[in-house]
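Note that one protein chain is taken out, while the other chains of the complex remain in position.
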């Protein structure tokens, strides 16, 4: 669910097409069956459906897979506010794992906390949904860097 | 490369078989082509070969995939020192990304810093290898919890 | 400002006296002039007034001083939910610094995200207040451990 309206004004109105285009270039997202489910200024949500191919040794979704979707959700939340000529890289993130990632669907959301010219700080939440019940499974705090002059899209 | 000899004495001499057995149960490791390449008391190394199926939008290995192998390397480093009747979960980890993860091979190593009855602290390093050159691509700090009375292996 | 009502029910109704008593035993809080300004189930706020004695090299409040009050705010937020016979220790925390800590007053707030028997996860925010304006200066994510059977208060 998108957050309350936020005072984020995108530099580039085309962010709504730039994000799915970039997401489509992430082979890793396809490999784990991740889907881009929402994009708004300063916000992004990515989900996946648990399968044995994503499991750790107890059958839950691997913490690293949880990290993959919440790192991307935070990164694209930040990217929505970047100029068209910049791309995004994760500088670092920290993830607390609160409950086993299991259920019908795992949803990662990234929220921009502060967007700067060079650095952007985001926070992330991952929930597991099961039979209409939502459980917080992970909490993230992340630093992104804007690579100015390096557009995300490959040259034509 | 395993670290200098450390004063870690495994509680369970069978750690050397318990780790690969547990690793084999992690479907997520097979999905990304990760391989368990070394296990020693308080140490574990896991590698993979970069492919487009593991890439982020610029073609480098996705930060979350890097997180997957270094989280598992740290977790199994800790697990080598656990009693046979305990399993391991990641409480949290923090990952700094220092350089693009690209090359012939990406190797994640986990090192136990302190092993306690309940909590274990590890650090991790991820290197990219290319034409015999090794580049540090990520640095991790991690907290694990031992789940006593919950063996890693499913009941027969 | 305390958060929206939360479903946190303290195990020990005396938490409202245990927290200030414990805070009073923290010599470090007196050294930096920190004050306990609010305590509620799963919540704690601590503030201080910037002085040169708390400054880093540019005259802002030192990042470590910011860490001191938000680490304590998170710790006491968790402690409000602990049984009377347990004390609290920080396992780890991660702090992002978003803006210079300067102004009339610096306020750190800790919020419990998940309270477990052994581990408690909190998040923290630090705001600078100046002429009625509030700026987010730091964001924290923290893990606490409950030390059962080790009451916070020294034996009489």
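Some observations on this one:
As written, the chains take the letters A, B and C, and residue 1 is the first residue of each chain.
Note that contacts are C-beta pairs under 8 Å (C-beta built on N, C-alpha and C of every residue); 3 or more make two chains touch, one makes a residue touch a chain.
Worth saying up front: this structure is predicted, and the values here are computed from it rather than measured.
Set against the missing chain, the residues C:22, C:80 or C:122 yield one that touches it, C:22. Contact with the omitted chain, checked across C:90, C:118 or C:135, is made by C:90. Listed here are the chain A residues that touch the chain not shown: 91-92, 94, 118-119, 141, 143, 145. For chain C, the residues touching the absent chain in the complete assembly are 22-23, 25-32, 51-58, 61-65, 67-69, 71-72, 87, 89-97, 152.
For chain B, the residues touching the chain absent from view are 94, 96, 98-99, 113-114, 121, 123, 136, 139-141, 143.
The definition used in the following text is that only the chains that are shown with their structure count from here on.
Fitting chain B to chain C on Cα positions gives a rotation angle of 180°, stated in steps of 5. Chain A and chain B have centres, each the mean of its CA atoms, that are 23 Å apart.
The distance from the centre of chain B to the centre of chain C, with each centre set as the mean of the Cα atoms, comes to 33 Å. In chain A, 94, 96 are the positions where the chain touches two or more neighbouring chains simultaneously.
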